[in-house]
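Handing you a structure now.
A single protein chain has been removed from this complex, and every other one stays in its place.
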Amino acid sequence: MTSVTAAVPHPDHRILTAEGVGVFRPRRGGGAGTDLLSGIHLSLDAAEVVAVVGDEGSGKTLLLRALAGLLPPGVERVGRVAAGRAVLVPADGGLWPGAPLAEQFAAALAPFGLGRGAALRRAERLLTRLHLDNPARWLPLCPHQMGEGNRWRAALALGMAALNGGTGTEETGGLFLADAPGAGLDPTVRARLLHLLADWARESGAAVLLAGRAGDGLDGPADRVLRLSGGSLGPAPERDEAVAAPLVPSGPPVLSVRGLRVAVPLVRGGGGPLVVDDVSFDVGPGETVVLLGESGSGKAVLLRALARLMPAVSGRAAWMGHDLLTLDDGAVRAARGDVQMLFPDPRAALAPTVTLGDQMTEALDALQPGFTPAEQAARAAAALELAGLPLAATGYYPARLPPELAAAAGLARALVTGPRLLLADDPFAALDDGGRGRFLERLLRVQQARSLALVVATADADAACRLAHRVLVMLNGRVVEEAPAADLVRDPRHPFTRALLAAAEGHRPALDGDPPGLFAVPSGCPVRRRCPRVRDFCAQAVPEPEVVRPGHRVSCHYWDVADDGDAGTG
Amino acid sequence: MLRFALRRCAGLVLPLLLLAGLVLAIAPDPADAAARALGGLPRTVGLVVLVLALGYGAGVPLGLAAAMPAGGPLPLRLMGRLGHGLAAVSGGVPGFLAVAVGVVLAGGVEAAPRMPAAALLLVLAPLAESARLARNALAVQADSGFLLTARSRGLDERAALARYARPLALAAVLATLGPVGTAILCGAVAAEVLFGLPGAGAVLVGALHGGDGGTATAALSALSALALALHVGGSVAAAGLDPRRRTL
Partner (left out) sequence: MDGLAGDGFGVSPWRVAWRGFRASRAGVHGLGALAAVCCGGLLEPVLSAGNPTPGGAAKAAVAALDAVAASLLLGGSAAVLAAVVALVWGGGAALAGGRAGPRLVTLAGVAGALPLPLLPLMAGGLLDPDLGLFAVVLGLAAAPAPAVAAHGVLAALLRSDMATAADAAGLTRGAVLLRRVLPAAAVPLLAACWSALPRVLAMEGLAGLVHLGPGHGPAGEGATWGSLLGDAVAGGGPADLLGPGLLLAVTLWALGAIGDGLAQAAATLIPGGRRGAP
């Protein structure tokens, strides 16, 4: 049990006091039940923002529900909770799908004596605070008619409205509880939104308790960060994670991609808009290249095109002297032994009705026929060991594995053919913070053991910079900045790169708004509508890559101009 | 909403034209066949709509009560138990079987007023089915985030369910008007035959026994049009309560 009530900023305006709070599931027929949370001591003062982070299943949601007095059936609470007015924004945002936003704001603000007209004006102000563009346009719409980013803005604004009418004081601020706020949003959008929420809390006197996975950016705007682990609350430990070993240059590139273009096939046999546009890069032996980008950047499509899982419109991908993009079916099968892929959710990518061992054997039969069963078993055992799985894992059925074990199973399946190039599509997507760190470490160990060339697509700038030798930052299908990882961390030049790195470090990204959809990419520079450096010229031409220094290129018209108010990366 | 309703209604035009074309192609005297089929249709429509209204009107509240949390006033608890009971036997009493049992137990059709008796017998199936559907639809909503939001703003669990989950559950139930209505329609055919009611179902079976394919096709087309209209009506009513269904 750890007391975490130190460093109180406003002791005169305590909003929440939780002492010795525990949650347990009582046993039928009496007797000691199962403890789910125990010995929680927590206090929050007016205008304070606290983040509670924890791995999947650590009890974050349960803690918020216990503090709000909304425990699910079958569990009970002990201890003392003293809080004034509280509002809980649940993990999906909790918007009611049955009515337009205007109705929901009017109902939420009615207890504060606001009529419909005044309530809608207040709603517009709150939505504007959270940077919802043109709120009057969105208020008559229902939640399902909005994009994910705007839905979260609306959910948080509704919570703000319901808590204190959106304009409290230190006495009337109330307690704002948010479970995994902004989950599923791109990192820059989520980080910006959380900072805006924290700004509002500090102005309105509300105490805000955010709960979510570590690494999801909750710590940035928070005054204090606590960790929920083993049912108890304690201070968050410092992160100490592996980084890629420095790359020793050892020969020509093993993969050389030039002018790659991929289109979304909207109709069978027909083309669609380009999602990967004129991308070129090299991967050396044992090198890790990370494609860093948010949703719609084209990073996953690029990997799938390289693995010949979807067709490319044009370009060349030279692998060991062959163009991967033009190989016939037989040659592709031979190449696939060398080029393997990891998928974002390995549990869904592995067959649920076939054991892991059988799936490994099938891959060997299909890609590298000729091995005896004993040789196949030996290769499977070696792959399992590399992936950190016991030999018994050959008998595992993947669908019921926990995410971390499933990620290892996916890695073992990919390693069984002894690939020299591994294409990993968002391999950390399904993992919580602890699992992400361990899997990243495992990936680095495998890479060193097998001298693997790795191409990883991810939106996680923190993981990207620790894993990569070189990072390609992608935006709307193009590479907008390319640099060795160390250079990129030290001196990012593109506003989008700066925003990604800022979000990963918990700072407020200077980029505003949501990424444009596939059919709404603006003319000129694709990021200009969100960019703090935007000038008139940005609308006129797509920026061409310019050399910052050897190995570091950036596609921005004003990469050498200082930002106005850009928090940068420090 | 209006645009959605009009679009769904417009979707009826092609199938109705095809049904009319079928009658024209098969019946030797299409006008006579259509007149006989359409002459009986109002009675069939009346019977089906009456049964649907009675079944859903009683079954849905009972099913919703069954999905409410434990406790509450005694009448609601009794309704909940009845709803659970009805939901448990759902699927075991198809309309035609209920009609057959009713006719035999009454000792013949002359023993009971025909239309009310047919309606009462047919109502058992939609009563149980709508109770099951309503119970399941409300239970699915129980873990929704919007209920937590509402409760955190001060509503108790029952009030939150009633205000926010019930309309969505009702929408899910109304969306089944089509398939449930079609099942009632088939029961109504049996009821019209066994009770001697001069509806489109009786015309259909009479024509089939007499080998009159044209009239049978016309009656089948008329009944099909009614079934399609019930589907469209159900989806429009559901979309009225749940805006998400307007885009489906």
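Chains: A and B, in written order; residue numbering restarts at 1 for each.
Throughout what follows, a residue touches a chain if its C-beta (ideal position, glycine included) is under 8 Å from a C-beta of that chain, and two chains touch if they have at least 3 such contacts.
Small disclaimer: the values here were computed from a predicted structure and weren't measured.
Colleague: Among B:Ala5, B:Leu76 or B:Ala227, which one touches the chain that has been omitted from the display?
Modeller: Of the listed residues, the one touching the omitted chain is B:Ala227.
Colleague: Taking the entire complex into account, which one of B:Gly39, B:Pro61, B:Gly213 or B:Gly240 touches the absent chain?
Modeller: Result: among the candidates, B:Gly213 touches the missing chain.
Colleague: Pick out which of A:Arg122, A:Lys299 or A:Arg413 touches the chain that's been left out of the picture.
Modeller: A:Arg413
Colleague: For the chain that's not shown, point to the residue among A:Glu103, A:Asp133 or A:Asp345 touching it.
Modeller: Missing-chain contact among the listed residues: A:Asp345.
Colleague: For subunit A, which residues touch the unseen chain?
Modeller: So the residues of subunit A touching the missing chain come out as 267-268, 304, 307, 309, 333, 336-337, 340-341, 343-345, 347-355, 359, 362-363, 366-367, 388-390, 392-393, 395-402, 404-405, 408, 413, 438, 442.
Colleague: Considering the whole complex, not just the chains shown, which residues of subunit B touch the missing one?
Modeller: Spelled out for subunit B, the touching residues are 15, 88-94, 96-97, 100-101, 103-105, 178-179, 182-183, 185-186, 189-190, 193-194, 204-205, 207-209, 211, 213, 216-217, 220, 223-224, 226-228, 231.
The rule is simple: only the chains that are shown with their structure count from here on.
Colleague: As a quick test, compute the distance in whole Å between the mean CA positions of subunit A and subunit B.
Modeller: 46
Colleague: Note which residues of subunit B are touching subunit A in the complex, please.
Modeller: 69, 145-146, 148-153, 164, 167-168, 241-244, 247
Colleague: Contact residues on subunit A for subunit B in the complex?
Modeller: 65, 68, 70, 73, 86-100, 108, 142, 144-145, 158-159, 162, 177
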